[in-house]
Structure formats: C-alpha cells, structure tokens
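Since the structure comes first, as structure tokens, the remarks are kept for the end.
Here the complex is missing a single protein chain, while all its other protein chains stay put.
Coming up: chain A.
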Amino acid sequence: MEYFAGIDIGSTAIKIAIVDGTGRLVGHRVSASGSMFYKYAQESLAQLMAEVGVAPEALRYTVATGYGRKLFKEADENISEITANAIGARAAAQEHGEIKTIINIGGQDSKAISMDSEGNVVNFAMNDRCAAGTGKFLDVVARNLEIGVDELGEYHFKSTGTPLSINSTCAVFAESEIIGLLGNNHRVEEIVSGVHYSIAKRIVKLVKRVGIHEGIYFDGGPALNNGLVNAIENELGKPIFVPAFPQITTSLGAAVLAWESYGYESGEAV
C-alpha cells in the first residue's frame, strides 16, 4: 500500500494527516509546535507513522503547509494553507454535501475562504494583525477566568443573562476589559458568552467580505468549542458544519494534495 502525508506547521500546533492510495484518511496527529518546529515535526511524523503502521518506504509523497512549511525540508512540495484548507474541507465534508465557505480560526489568525463547486479558492479574507479573534485569545480568556479552554463551551450554554460585550478590538485591551468585568462581579457565564459573541461578530465581518453562501464549514482548534460554534451560527443566522476533527483539515488537504500530486507526477513519468 502507498501512503501520503500532509503536514501543517502552525504557530501553536503541528498537525499531520496520512491518507492511503485511495485518498482515505488513515491517521492524524496534533502536537504542540514548541520552539523547534522542524525537530518536532519530524518526530511527530515518525510517531504517527509508527502508530498507524506505515513503513518509511511506503510513504510516497509529503506536502507541507502552514507558517513553518518552508522549514520542513523533507517535504516534496509545499502549498499555502489557504489552498490546503480548501482541499481538506472538501475532503472532510464529503458526506455533508457542498461546501462553499470556510471559516477557519487558528492559533493566531482567522480567515474566511469562499470556493466554487470544484473546490477552487475564489476569494479569501484574513485577519492576522491581532490576536483578539483567535485561539490564542480564547486561551488568554480562559486563563483570566481561571477555567479550562475546554470548559468555555459549557459556560457559554449556562449563561442566562445578556452576554457582556467586549468592545476592544485589541487583545491586550480586551483582556483588561474582561478583568474589569470580573472585578464588577459579573458572572463568568455571561463573560464567556460575550467573548464568544465578540469573536463571532468579527468572524462574520470577514465572512461577509468573501460572501456568505450556503454550505459553511468551520474548522481550526477553536471549532471544538461548541459555545463559539453557537455564537457564530447565531451571528450568521445559518447552520454551520463542524467536521469530526476540525484541527486537521489543513493537513488533510495537504495529504490529499500529496496523493493527487504523486498520481499526477508518476502518471506523467510513465
């Protein structure tokens, strides 16, 4: 059997996906990027291969993507995370029907991508200048509220009052706004839902820039947070689709591309 790997080196995590000779996902792995991108990426790939039983010679083609993609010298090819995200979303949502819009919230940026029915990227908008609407920000919020990031969703749904709005567009100021709200004896629940809505509003602005179309897909680590999903759905007024493993879409896209590229190149060689 032949295998193909996609490796997405992001600012906070390294995500790897392996697909087989039919393009089917056989394994994936998420690990922290740490300070030594390259070393961790290598190690992580080796571990995943051992886990799913892929011998080194069976790995035919590797595609790297993400911020640190240029650092991964073993890759046969590398592509931008926008393209990889689009290919991955299409693959991950196969059973769901057509995907036209992707919302991706990463560790340090967020983006909205629109694609045509062939999966080609038509337009995209990015917000990479500030951490206020990203996974990093959710980490900071959870830390200030002294709860776990994975508890944010629970608190969101427990909120019964009006969500408390966070007006600052800068993460640093937003943090002090949150501390202020806490100091004024507001409940954590309404602060959390307020944070989710403030992120949701920003993301919807991005989505509007590329056009809101039916078939909305949401991925990236923060998509695991149901509260945030709920806030975005409410702001959009539309349901969104969250894949089973929202963190690995981009690496999956890279793996699928590796598989396609290999087929294309070996086909040409014949």
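Following the convention adopted for this analysis, contacts are C-beta pairs under 8 Å (C-beta built on N, C-alpha and C of every residue); 3 or more make two chains touch, one makes a residue touch a chain; residues count from 1.
Basically, contacts and distances are computed from a predicted model.
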{"item": "Undisplayed chain, where the name is taken from the UniProt record, one of \"Putative cobalt transporter subunit CbtB\", \"Aspartate carbamoyltransferase\", \"Flavin-dependent dehydrogenase\" or \"Double-cubane-cluster-containing anaerobic reductase\"", "value": "\"Double-cubane-cluster-containing anaerobic reductase\""}
{"item": "Residue of A:187, A:209 or A:238 touching the missing chain in the full complex", "value": "A:238"}
{"item": "Selected from A:80, A:168 or A:261 as touching the chain missing from the view", "value": "A:168"}
{"item": "Residues in chain A touching the chain absent from view", "value": "150, 153-154, 157, 162-165, 167-169, 180, 184, 186, 194, 197, 226-227, 229-230, 233-235, 237-239, 242"}
